[in-house]
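Okay, handing you the structure first.
Missing here: one protein chain of the complex. Every other protein chain is in place.
Labels run A, B and C following the written order; every chain starts at residue 1.
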Amino acid sequence: MGHYQPLLPDLILAMGATFILLLGPLRDSQNLRDFLRWISLGLVAATAATLVWVNHGMATPYPLVGEGWLTTAPLHTAFAVVFLATIAWTILASTVPDEDAGEWYSMLLFLGTGMIILARAANLAAVFLGLEVLSISLYILIAFRYSKRSSLRGGIMYLLLAGFASGFLLFGMALIYAVFGTLQIAEIRTLALATDMGPMAKVGFGLLLVGVGFKLAAVPFHMWTPEVYESSPGTVTGLIASSSKGAMLAAFIPFLFLLETHWSIIWLFAALSMVGGNLLGLREIRVKRILAYSSIAHIGYVLTGYLAGDTLSANAAFLPSITGVNAVFFYVVAYAASILGAFAALGYIQGERDLTLRDLRGVGRRNPVLAFCLLIFVWSLAGLPPAVGFFGKIYLFSAAINAGYFWLPLIGLLGSAIGIYYYLRIIVHLFMMPADASDPKVHASTLQEWVMLGSAVAVIALGLFPETIFSFLRAF
Amino acid sequence: MAQNILFYLAAVMAVATTSMVVITRNAVYAVLYLIMSLFAVALVFLSLNAPFLALVEIIVYAGAIMVLFLFVVMMLNLQGQRGDEATKRPTRRQMIVPGALALLLLILIVVSLSAGTPAATNAALSDPKLLGELLFTKHYLGVKLSGIILLIGTIGGLHIGRGGSIPSTMEKPIDDVTH
Amino acid sequence: MTLPINEALILSCILFSIGVLGVVVRRNIIYVLMCIEIMMNAAGLAFVAASARHGSLDGQAFFLFVLPVAAAEVAIGLAIALLIFQRYKTLDLWVVARTKEA
Partner (left out) sequence: MFYNNGLPALWLIPALPALGALIIFIFASRMPARAAGIIACSAISLSFLWVLNVGTTLVLGNHHHFVEHHWNWIAAGPFQGSASFYFDLVTFAFTFVVAGVGLLIHLYSYSYMKGDAGERRYFGYFNLFAAAMLVLVTAENAFFMFLGWEGVGACSFFLIGHWYQKSENTVAATKAFLVTRLGDIFLLIGLFLTATLVGVSFSQQSAWTQVATSSFIPGFGGLTGPQLILITGICFLLGAAGKSAQVPLQVWLPDAMAGPTPVSALIHAATMVTAGVYLIARFHILFALSPNLMLAVAIVGVLTAFYGATSAFVQTDIKRILAYSTISQIGYMFLGLGVGAWSLAVFHFFTHAFYKALLFMAAGTVIHSLHNEQNIYNMGGLRTKLKGTYLAFLAGAASLAGIPFITAGFYSKDAILWNTLSTKWGSPVIYGIAMLTALMTAIYSFRLIFVVFHGTPRKDIHVHLPDRLLTWPLYILAFFAIVAGFLNLPIVFGVTPIWEHSFARVFGEWQAEPLIHSHAVEWMALLGSGVLALGGAGIAWLLYSPAKAPMPEPAGDIATVENNTPAPYKAVWANFLFHGWKMDGFYNKTFVRGFRITSGVIAWIDRVFVDGIFEAIQAIVRGFHALVIFFQNGRVSRYAMVMLFGAVAIITILLIGSQR
């Protein structure tokens, strides 16, 4: 048992997902949904608790578990717990018809399994398999409403392009393995830093970055975002934008040694994403697409922080006690808190067609609670104080400045100034436009309204006490 | 030597059949070409001293996955009749840019391969038993995850496949999702 | 006796490029799925070749992990493709992209 103990969280989650699937037909369908929802919530909580428990008191330097497949480093564990929290949030905020409840919740749990594996991956195979568990669950969740044509279209587009990208990723891994002869990222790191990397390794890492860039939706691998975001269920869109990207970000941390040689690629990713994402959103009128483009810009900001790496700069000027990866962690939490709520809220408003800005008119009057929450989320995404998104940007950019990057934070600041425009348009249409003849339809249960309100309060509270997130990180 | 001849034969066959997959109009032929390509790759595996993988390639890839393709293609009757948009071959003009890009990619990778390749070793590891031991000791987590992936694939196929039996007029609401 | 390791790697590159080309130029969902399979298979071949180069079995094990992934992707992809054929009456991705609807 002791040997397998570190794998307990993953086991609980995966077996729990199977269990829920089996449980589906056993109960009468009236209470089934609520029943399954609370069970899956309990499973996620148990997983998180186990994760914290098994990692507690690990000796430093943090050992690898599962025969070198997973790391127990605190940052990665913290990431995993955050992703579990997003899954729990989604379980609460989404509702499904009774007969689909089993598949829905078990898919969410499988998605969580993929995330916590990917976030803690310590070898190439774990990265690949974690990513695929995550991706394949997402294919199903995106196409979950198979009765809608657009949903099928989004599902197949994501599936084909993600498959294409993982082909690149896989081939890159093969080349890396061909050069270094090992799957362990730590060993690859040692070998790569010890010798001058040959062209083959460079190509390998380049192809790997294609896969990473696709998952993060960084320009130029961002093309799928608008369509897929548009056609997925609101809560799933939130997960794609937040924790699915976040898991990839966490998985990429061990590869940060690439910054030594490959920083220009990351720099380009970041700059293009910030410029492209913000410019693309300006003329869009479909709300989910606006947020999709904004998510591209946000990945640009995150990559800016990544450039700072995981070490502290010797003569840092701004915020010297915060490393790039810690800033990224902060941002992932801040962004997840905001974007999950925003997409879920749009999901509640969404009608049959694509949701446009015009459809938002009058929501402020029809459902002030939801509109207020959406306002807070958008406020935070725009990076305005006192919402938590403001600090996210500050930490990222100051980390980048400390690492000696000057232009990138500047591009980011200017880009976010441009971006304010489309966030403002959402607010304007929510509150400051007279509604059309028909009132918008807003469907949110009491539970969902409370969940939304809770996360809106959290977004503000984390902005007032941003240190909390770092304390959380230090607790691991 | 015999192994090398086997390799080159298989390689030529693999490239030829794989190219045909991209080119051919008839989907059934495409599937069959792909199966041949997989057989050829299996031969390459043999020449690389990996007989177990050669068998797996044929049984799982060609035998199971491709049969799934064949099944669907037959069901949808994608024979590639004239005027069928779906299986239309890409025109030469449409091929220029992607072709150039793909060629560039190929050249870049191959050039980098030949630029700094360390000498190859000759270790022959053909024993499936060793591989089995490795899988269930060092890589047991991978086996577990593979299992999960197959499970998810099954569930997903079942869930989405259910849509086929439901008339498209019957919308199934998921309230945060549809109304 | 030398194993044709470098040659196998180059072969895998060629197969990979063909797969990439196929994804980019074909419009039919089934074909695109098949081309993704070609890419994955090429990567698997590269792993096996690399495995032989280093005399370790990790690459062969990795090939075995690629298989279920390919299988699962195909299963779901074909399931969606069947539904798309039912709803759109076509498997042409361009037509699917063009169609505006609820």
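By definition in this document, a contact is a pair of C-beta atoms (placed from the backbone, for glycine too) under 8 Å apart; a residue touches a chain by one contact, two chains touch by 3 or more.
Only a predicted model underlies this, so the values are computations on that prediction, with no experimental measurement involved.
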Among displayed chains, the one left out touches A, B, C
Filtering C:27, C:53 or C:87 for touch with the omitted chain leaves C:27
Omitted-chain contact residue, chosen from A:177, A:205 or A:329: A:205
With the missing chain put back, one of A:285, A:433 or A:458 would touch it. Which one? A:433
Residue in contact with the excluded chain [from A:285, A:424 or A:453]: A:424
On subunit B, the omitted chain is touched by residues 97-98, 101-102, 104-105, 108-109, 112
Tell me where the left-out chain touches subunit A, residue by residue. 153, 156-157, 160-161, 164-165, 168, 197, 199, 202-203, 205-207, 209-210, 213-214, 220-221, 223-224, 226-227, 261-262, 264-265, 268, 276, 279-280, 282-283, 315-322, 368, 384-386, 391, 398, 401-402, 406, 413-414, 417, 420-421, 424-425, 428, 431-434, 464-467
Residue list for subunit C contacting the dropped chain reads 20, 23-27, 32, 93-94, 97-98
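In this text, only the chains that are shown with their structure count from here on.
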How many angstrom lie between the CA centroids of subunit A and subunit C, rounded to a whole number? 26
Nearest whole angstrom, what separates the Cα centre of subunit B from the Cα centre of subunit C? 4
Touching two or more other chains - residues of subunit A: 125, 129, 132, 136, 139-140, 143, 146, 148, 155, 175, 352
Where subunit B touches two or more other chains at once, the residues are 109, 113, 117, 138-139, 142, 145-146, 149, 152-153, 156, 160, 163, 168
Touching residues on subunit B, where the partner in the complex is subunit C: 1, 3-4, 7-8, 11, 14-15, 18-19, 21-22, 27, 30-31, 34, 37-38, 41, 44-45, 47-50, 52-53, 56, 60-61, 64-65, 68-69, 72-73, 75-76, 78, 85-88, 90, 94-95, 98-99, 101-103, 105-106, 109-110, 113-114, 117, 120-125, 130-131, 134-135, 138-139, 142, 145-147, 149-150, 152-154, 156-157, 160-161, 163-164, 168
For a test of understanding, state which residues of subunit B touch subunit A in their complex under the given definition. 108-109, 111-113, 115-117, 137-142, 144-146, 148-149, 151-153, 155-156, 159-160, 162-163, 166, 168, 170-179
Could you list, by residue number, the parts of subunit C that touch subunit B in their complex? 1-11, 13-22, 24-28, 30-31, 33-35, 37-38, 41, 45, 48-49, 51-58, 60-61, 63-65, 67-76, 78-83, 85-87, 90-92, 94-95
